[in-house]
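Got a structure for you, questions after.
Here the complex is missing a single protein chain, while all its other protein chains stay put.
Labels run A, B and C following the written order; every chain starts at residue 1.
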Amino acid sequence: MERRQVGILGATGAVGQRFIQLLANHPWFEISWIAASDRSAGKTYEDACKWRLSTPLPERIAKMVLQPNVPEGSAVELPRIIFSSVDSDIAKELEPKFAAAGCAVISNSSAFRMGADVPLVVPEVNVDHLDVIEQQATRKTSGGYIVTNPNCCAIGLVLPLAVLEQKWGIEKLFVSTMQAVSGAGYPGVASLDILGNVIPYIKNEEEKLQEEVAKLLGGVNDGAFAPGDMTVSAMCHRVPVIDGHTEAVSVKLKKPATAEEIIAAWRAFKPLHQGADATHLPSAPDSPVVYEEGVDRPQPRLDLETGNGMTTTVGRLRPCTLFDWKFTLLSHNTIRGAAGAALLNAEILAVLGKFDFRKYPPVNSAREESSVNA
Amino acid sequence: MERRQVGILGATGAVGQRFIQLLANHPWFEISWIAASDRSAGKTYEDACKWRLSTPLPERIAKMVLQPNVPEGSAVELPRIIFSSVDSDIAKELEPKFAAAGCAVISNSSAFRMGADVPLVVPEVNVDHLDVIEQQATRKTSGGYIVTNPNCCAIGLVLPLAVLEQKWGIEKLFVSTMQAVSGAGYPGVASLDILGNVIPYIKNEEEKLQEEVAKLLGGVNDGAFAPGDMTVSAMCHRVPVIDGHTEAVSVKLKKPATAEEIIAAWRAFKPLHQGADATHLPSAPDSPVVYEEGVDRPQPRLDLETGNGMTTTVGRLRPCTLFDWKFTLLSHNTIRGAAGAALLNAEILAVLGKFDFRKYPPVNSAREESSVNA
Amino acid sequence: MERRQVGILGATGAVGQRFIQLLANHPWFEISWIAASDRSAGKTYEDACKWRLSTPLPERIAKMVLQPNVPEGSAVELPRIIFSSVDSDIAKELEPKFAAAGCAVISNSSAFRMGADVPLVVPEVNVDHLDVIEQQATRKTSGGYIVTNPNCCAIGLVLPLAVLEQKWGIEKLFVSTMQAVSGAGYPGVASLDILGNVIPYIKNEEEKLQEEVAKLLGGVNDGAFAPGDMTVSAMCHRVPVIDGHTEAVSVKLKKPATAEEIIAAWRAFKPLHQGADATHLPSAPDSPVVYEEGVDRPQPRLDLETGNGMTTTVGRLRPCTLFDWKFTLLSHNTIRGAAGAALLNAEILAVLGKFDFRKYPPVNSAREESSVNA
Partner (left out) sequence: MERRQVGILGATGAVGQRFIQLLANHPWFEISWIAASDRSAGKTYEDACKWRLSTPLPERIAKMVLQPNVPEGSAVELPRIIFSSVDSDIAKELEPKFAAAGCAVISNSSAFRMGADVPLVVPEVNVDHLDVIEQQATRKTSGGYIVTNPNCCAIGLVLPLAVLEQKWGIEKLFVSTMQAVSGAGYPGVASLDILGNVIPYIKNEEEKLQEEVAKLLGGVNDGAFAPGDMTVSAMCHRVPVIDGHTEAVSVKLKKPATAEEIIAAWRAFKPLHQGADATHLPSAPDSPVVYEEGVDRPQPRLDLETGNGMTTTVGRLRPCTLFDWKFTLLSHNTIRGAAGAALLNAEILAVLGKFDFRKYPPVNSAREESSVNA
């Protein structure tokens, strides 16, 4: 596959940094454009950003100049693939502009996740939702569109749930989360608030988790999203952990299942590696769900890096006195729960040919304009 | 009320230290006897124990000599009231010996909590269970008996639940806990296991919590405990917090209630301050349940000391998509959840006259024996 | 002593909250005026402020309205005693205005600490520096002046040092600090930066610590500060601790001293309780320096509350291969290191008659003006 140029909107934030880290040596994509806030446009990346990851900032990106965060006026050509990780308010304003300008906007923001014609996608779970992009108005004019990935808690959760839904059907679901501070971005949670503490509140998180799970596990009827009919109740908490959301789940199934059957189904779950569509997506883990036998697993300290942070680790499957089964899961919230999720969406879009823009008008850029003027 | 002498079995442990701290200036009780393991008998308390609390070790106790951890052979008279906080295995062996020897054993251990003739008591919730001590075989011979307080998670939880059960009835209950490391004693949880981590497993904790809540919220029929008919499902986790168990709860009631009614009922809940039995127990908080309005409360850092650690702080009452109401609670696990609970049990036993041992044979002690020999 | 009205500038910040907590039931002072930023003027305290302390916000203060942060235009009379805990940049602008308006500004800010006519005072150490306020220009016109307390690290350190300096003389001093996050205010240090981490840098902290110690341990010659002649080298670090700065010290003395002599001198150090000046300041601890014998002391978890947070706990006095003696100390950085320090300065100023403003013109206020106009 030819290497495609991509841009990052919100490149200096916590998720933007993860995009840069994960794209550093990507076989299909190459960063050619970065933007952050108005304030930082014109600065080099290293001047505008306090790099917070333990792998070094790639030298090429360090020297790259931040562009204006709009489709126009860049000093370099605007790429047709834009990863977006800006705050929801800003995304609401900016992402449609990039879609109108002909870009595929692959967004980690919550702004459009529940949109009637915006797919909310985890490739292993509901890749069929992606066709709905063809209904977006901008798709027909410029070729641009918006695709979103879920909230960091919802992604890790729907991977094991998708197996249960497909095999036995999910009727009811309780989930209580213990979420890492990196989920709030940087500077995010004040240390005075969370050191040795638990905060039992994350704004809008319970609502997002409840509605996104239903959309993700639902289908598409006549081009309209049909959410799953399970009832979900979420309780969300912040804990003093750097990376890794732990979620305690109890689930009531529509049909009976044994623990052995459930674990076997999780272990067999490799939707991107099977069937006629089988392909290898560079960011896809070998196993989206790994079941850990240890009585006290999963744990952020021990299981976070499983599948390079793209796998949900599940453990402690045990009967529930109220519903059918209880289990605990762990997901890396800034990899699978954010930048890695968007990257995997981009990879499946590439494979499905959704990055074929040849019939649409080209994306404008400062450089093109000046060459036209010349 | 005259001041009574009390003993502490397991005096050097984490809960034993809390007993010493809370009894330091107690108006009704005075420590006259302490014991720990065989290994430490004969040592002074300060030599045998690494004091871990931030208030100073009382000088009188520092110099007190640890006695053998059996009813016989003490160099000082064995008091008739014994607070016990030894491990369950040891409690199973030792506590009956003290009861047989004529002591009221007020135990924080799990060994006998579910015993058919052993009261499991939180004074604000089920003080009527205390009469069952009269059925214990030792009560009839020596006057001794065993009374227990619940698991640290169950105590904080049953205070707000008792109100719901009494007014509206509880049908179903989910609880997901985030528990402090002090709940595991000292040295307890290794720092390598819990720094920046969540451990989704505490041995036997979910089972204890489920069965103890039902016993506590149940009644007594013809001298037999009749557990409550609610179904409880618990998921227990350890988090990097020093003191304070946070619990996320969802509850289905038998009769409808509004949020205003529930909060009003919690605020009105002062069972030890009302009715003919009204009395002032020194360790009883003004309000066993405090409802905090802040959207992100309760939190260990901010609410732990409410009611001197004897109050359950509740917050975030909100509707549940699955059951009726969700809320979060916080309880001090080594005060209300352990030593303070036992102390409150001792205070209510004192008020109820259960420390009147005059008709039973006196408790043996080394000193008595030597005076007999003389 | 009559009760005086006081104001707080920067009342909503981390140190401002401590002022409110410590002044809640103060026998000499009563809060009658509070101000924070322009943005919050006109709001009630509870609306403008996220209360972060574990004791409840006093009801009277919660309802108090924040005034403009300048001497003019208050809806209530401006008190003549102003506690200030605003950022250094803001202090530089605002504090002189309040002094010019006739207020005694008792500042926790670093803006004027090294000023040639501004006393930098710890009452047990250099109370004689206070006379220098009489040289301030505003003192002569309006009666107003500025008095400062040191940086949070310097205060805890100079208490044990003052004893060494007075008895044996200090020649050289190394100090390596491990400072709590509350020292950076709120929101202050991001949790992503400090959870499970050490940050070996606090802006300007090493310079402040080095120069303030010399000023504090110096004298006054002909009305000019004469800094002590010891050489100080500081290395400052942030660690994941909520409250409590730990400092590792090595000191070279001018005259030989034994460990026993040093510990005895620290224990005998009660400068505010001795001599003709002897008085009882409400915030003064019984012992400014407590020596802890335990081999692994002092520790923030165990020793923070000693002397209600106003005592420096010292431990591990041992010989140094390079200098003479090494020891470790702990000081509560938001009590003795900030609000409590300013409060103690106010108390000593009260006792010394420095709050006698009768010969100076009265402080203007909106209310006075309107009564004049009426």
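One rule holds in what follows: a contact is a pair of C-beta atoms (placed from the backbone, for glycine too) under 8 Å apart; a residue touches a chain by one contact, two chains touch by 3 or more.
Everything numeric here is computed off the predicted structure, so don't read it as measured data.
Of the options C:Ile90, C:Ala248, C:Ile263 or C:Leu352, the residue whose C-beta touches the omitted chain is C:Ala248.
Checked against the full complex, the one of B:Thr55, B:Ser88, B:Ser191 or B:Asn204 touching the unshown chain is B:Ser191. Among A:Glu95, A:Glu124, A:Glu165 or A:Asp303, the one in contact with the hidden chain is A:Asp303.
Of the residues in chain A, those that touch the hidden partner chain are 52-55, 195-196, 242, 301-305. Although one chain is not displayed, its contacts with chain B can still be listed: residues 14, 52, 181-182, 186-196, 240-242. In the full complex, chain C touches the omitted chain through residues 172-174, 176, 178, 193, 196-201, 210, 231-233, 235, 237, 239-242, 244, 246, 248, 250, 295-301, 315-316, 320-323, 326, 328.
To be clear about the criterion, only the chains that are shown with their structure count from here on.
The most distant chain from chain B, with centres taken as the mean of CA atoms, is A. Copies chain A and chain C of the same chain sequence form an interface built mainly from equivalent positions, shared numbers / all numbers used being over half. The distance from the centre of chain A to the centre of chain B, with each centre set as the mean of the Cα atoms, comes to 46 Å.
Chain A and chain C have Cα centroids separated by 48 Å. Contact of a single residue of chain B with at least two other chains is seen at positions 196, 242, 301.
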